[in-house]
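Of the protein chains in this complex, one is absent; all others appear in place.
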Amino acid sequence: MLAAGVLLFSVGPLFSVGPLFSVGAHATQTLGPVTDDIGVLRIPKGAPIQIGGSWVQSGPDTALGLDQKRAVEIAIKDLGGKLLGHPLKLDAEDDLCSAEGGQTVATKFAANPQIVDVLGPGCSSAATPGAPILWQAGIVDICTSCTAPKLTAADRKPEYYGFARTVYSDIEQGKADATYAVKIAKVKTVATIHDGSPYAQQLQQVFADNVVAMGGKVVAQEAVAPTDVDMHPVLTRIASFKPDLIYYPLFTAAAAQVSRQVKETPGLQNVKLMGGTSMLSADFIEAAGPAVVGLLFGNPDLSPDAMGKGYPKFVADYKKAYGEAPVSGYHANAYDALTLTVKAIEKVAKTDKDGNLYIGRKAFRDAVFSTKFEGISGAIGCDPYGECSQFKPSVLEFISADPKTFGIGKNPKKIWP
Amino acid sequence: MSQVLTRPLPQRAPWAAALARLNAVDVVLWGLRIGVVAVVIAGTIGTVVQDRYDAAQWVDFVVFGLTLGAIYAMIALGYTMVYGVLRMINFAHGDFVMCGAFAGYFVAVPLDRSGFLQDHAVLGMSAILLVSVITSTSIAVLTERIAYRPFRRVTGLAPLICAIGVSFFLEQTFRGMFGSAVKSYPSPAWQRATFDVFGFHLPRVDLLVIGLAVFFMAGLYLIVQRTKMGTAMRAVAEDGEAAALMGIDVNKVVVFTFVLGGAMAGIAGVFYAFVYKQVYFFMGFTPGVKAFGAAVLGGIGNIPGAMLGGLFLGMVESVGPTLFLDGLGIPAPYQLRDMIAFTLLIMVLIFRPQGLLGEKLAKKRA
Partner (left out) sequence: MSLRQQPAVRCALIGLVFGAVAVHLAIVGVLLMLHKRWIVVDTLSLGQATLLVIGLGAGAMAAARVATLGGKFGRGTVGHLGTGVVSGAACGVPIAALMLLTTLLPLQSIFIALSPDLVDMLSLGLDPAPGALALIVAAALAGLLGAALRIAPSAITRPLLPGAVTVLVAGVFQELIQLMLQQWPDVVGDAQDFIYTWEGLSVQGAVTLFVIATGLSVLFRAAQRRMVVHRGPPDPKRTRLMWAGISLLVLILLPAVAGSYIGQVLMLVGLYILMGMGLNLEVGLAGLLDLGFVAFFAVGAYTTALLTADSPHALMHLSYWAAMPVAVFMSVCVGVLFGLPVLGVRGDYLAVATMGLGEIVRVLVMSDFAAPLLGGAQGILQIPKPRIGDFVLSTPVSLFYLTLVCSAVAAFVAWRLENSRLGRAWMALRDDEDVAQALGINLVRSKLLAYGLGAAFAGLGGSIFGAMLTSVYPTSFQLLISINVLALIIVGGMGSLPGVILGSIALIGLPELLREFGEYRYLFYGAVLVIMMRLRPEGLWPSEARQRELHSRDETLALDAGADAVPAQGD
């Protein structure tokens, strides 16, 4: 019995030397009616079309990932839960908004030959290692809230060929925020704070560079740790430089601390405060308390005139299904990512006479990059490097400290343009 | 033969003899001492020369530091008492602080919403403190009973790992119960006001915290020095077996220690939350670690030492980056505040392991 066991285990691997040596599914393949350069995905009759989802679903930034997951679920429901006669299934995983998490989730999806594409991750640090792994297995990655400029830069590496995103790049966000600060709010000197995360550090750098280019002055670029609670010393130091505006694209906890403690720091009583997109949540209002009134932050324009036509209906559906208004800012991007996926599948999928569905992977990728439509977040159409959404900047301001009054467009209110 | 013995041995100058006894370790240690002192002095000179901050701002730095230090001191007291009696680092102590802060939150918010906290400050605060203390003390006693008692006589690393396990367990339990979003303590108007001291405007809540911390610590000190239980505690800390032979019920003493430590943790949690407003499940970890550092700084097992260590650490964290690193032109010095705190801790452990006020425990017990 023992011998049999050992024999089985030593002979077993011979059956699948494939996973060891294969460099992904990069070989011309013909299955059914489809021939493709990279590989063909076969979905048997009645089996679900599986879409992977990678978002942060635990920890203090849960709202970010939860919001997008819900949006995709509503998108699937809007299609009746079916596509081309197959049920549509979302397989959402938690990538913990970290590089290791992103990589593990990507590996898990890459090992599953039934995944058509992956929506997400929510964080750039998860997308950076994850997207190449997915593309190596021929899986397209449509990111829904990762905004790092590198991911769709013209000089990005070939392993990101399969990466696209329905969300803007931070180059735009930083520039827009700087434009507002210098041209509209007419400040002359700014100070920035980041928390050591790649997102915040990069965004404040883009902001600072743009401010300087527009003739302003950057008097301080400070940093804190994300778990710091005592911001008084940093703020006192900033106060000694006498800035007109403090730009702090931090995550919820640290941003709330800065917002509260600025009022208590002598010398900063009249300074303008501008935060980042993570402020767009009821959690932030709760965390920042009475100090939230009057806070500004830049965010893509989510007001009805800037968004696509279908946006108000989406918000209504969301409220009905989940009992509350959207809890973060990237739901529309996620919805549009699913729509993009579906349109691309419809373009290239072929059914054989038995009812099985075939999708060529390279053809799918090309379809994603060439499809254009009006999404609920605006016009969607990808440039050759994967940037698929148009960026419309806006600046929002909080008017009430009651978390129950949170509503995008109401509290916070759009004050520009 | 006698000639060999009576010939005088070649004499060396004392400094040459000392130099000959030097080895690599001493060189490194001296290098470390000199390096740190050099950085401190150079930085201080640089800051003074730059003269960027006025007197009011320096006073602010000091007050922030003392506030933070007072909170560290209260947490450190719990650590130091438990270590003195059990010779064990209670990794979960920071989480007792978190438990108390959460419990207080659910009392503070309704009280504030109804205006009670605004009108009856003392009564309101007492209610919050009471609930917090009861919660953290119960959890502390329960932890001792379930997780620490079996390890009373065991040496080695098992108790430490157990404590780490308890820490994770408590954090995740509270996260599961109350969610991972950050909750905010209320900010009644009487806390936001400022006191005028010698022409400087100091936030009232900070001074309140410092004052009350000193008050509670003094109370603790009296309990430990003057009451029967306190004396029993000190006896067990000195020598557990001898104390047992003297007829002291060691179990009772340990439970009492955890009660006191847990109570202080609860009070520290409420004060922390009132100053920094944010309560969430992971809030206890970093202050806990730093408070242990403060306890070691002051001399582990020594109550005035823990107080001193806490205040000192708070000051260093608050004033340090400004005083030392700013002058050296280092960008974003506040990111490095943890580094300063830990460097201080390590220097103390290397060069004065008994801490500022304590006995030589670090080098004696393995």
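Going in written order, the chains are labelled A and B, and every chain counts its residues from 1.
Convention: contacts are C-beta pairs under 8 Å (C-beta built on N, C-alpha and C of every residue); 3 or more make two chains touch, one makes a residue touch a chain.
Remember, predicted model here, so these are calculated numbers, not experimental data.
Asker: So which shown chains sit in contact with the chain we cannot see?
Answerer: A, B
Asker: I'm checking contacts with the chain that's been left out. Which of B:188, B:203 or B:293 qualifies?
Answerer: Residue touching the chain left out of view: B:293.
Asker: Using the document's definition of touch, tell me which of B:115, B:211 or B:331 contacts the absent chain.
Answerer: Residue touching the absent chain, from the options given: B:331.
Asker: Among A:69, A:165, A:194 or A:414, single out the residue that touches the unshown chain.
Answerer: Considering the complete complex, A:194 is the one touching the chain left out.
Asker: What is the set of chain B residues that contact the non-displayed chain in the whole complex?
Answerer: Answer for chain B: residues 23-25, 28-29, 32, 83, 89, 106, 146-147, 150-151, 154, 156-162, 164-173, 175-179, 289, 292-293, 296, 330-333, 335-336, 338-339, 342-343, 345-346, 349-350, 353, 361-363, 365-366 touch the chain left out.
Asker: In the complete complex, the non-displayed chain touches which residues of chain A?
Answerer: That gives, for chain A, the contact residues 1-2, 5-6, 9-10, 12-13, 15-23, 47-48, 57-58, 93-94, 96, 98-100, 103-104, 107-108, 110-114, 125, 128-129, 132, 136, 150, 157, 194, 196-198, 200-202, 221, 223, 225.
The rule is short, and it goes like this: only the chains that are shown with their structure count from here on.
Asker: Between chain A and chain B, tell me the centre distance in angstrom, where each centre is the average of that chain's C-alpha atoms.
Answerer: Centres of chain A and chain B (C-alpha means) sit 40 Å apart.
Asker: Give every residue of chain B touching chain A within the complex, in rising order.
Answerer: Within the complex, chain B touches chain A at residues 52-53, 56-57, 60-61, 64, 68, 180-184, 186-187, 192, 201, 203, 276-278, 280, 282-283, 286, 317-319, 321-322, 326, 331-335, 337-338.
Asker: Per the contact definition, I'd like the list of chain A residues that touch chain B in the complex.
Answerer: Within the complex, chain A contacts chain B at residues 58-60, 62-63, 196, 221-225, 227-230, 232-234, 236-237, 239-240, 252-253, 256-257, 260, 264-267, 283, 286-290.
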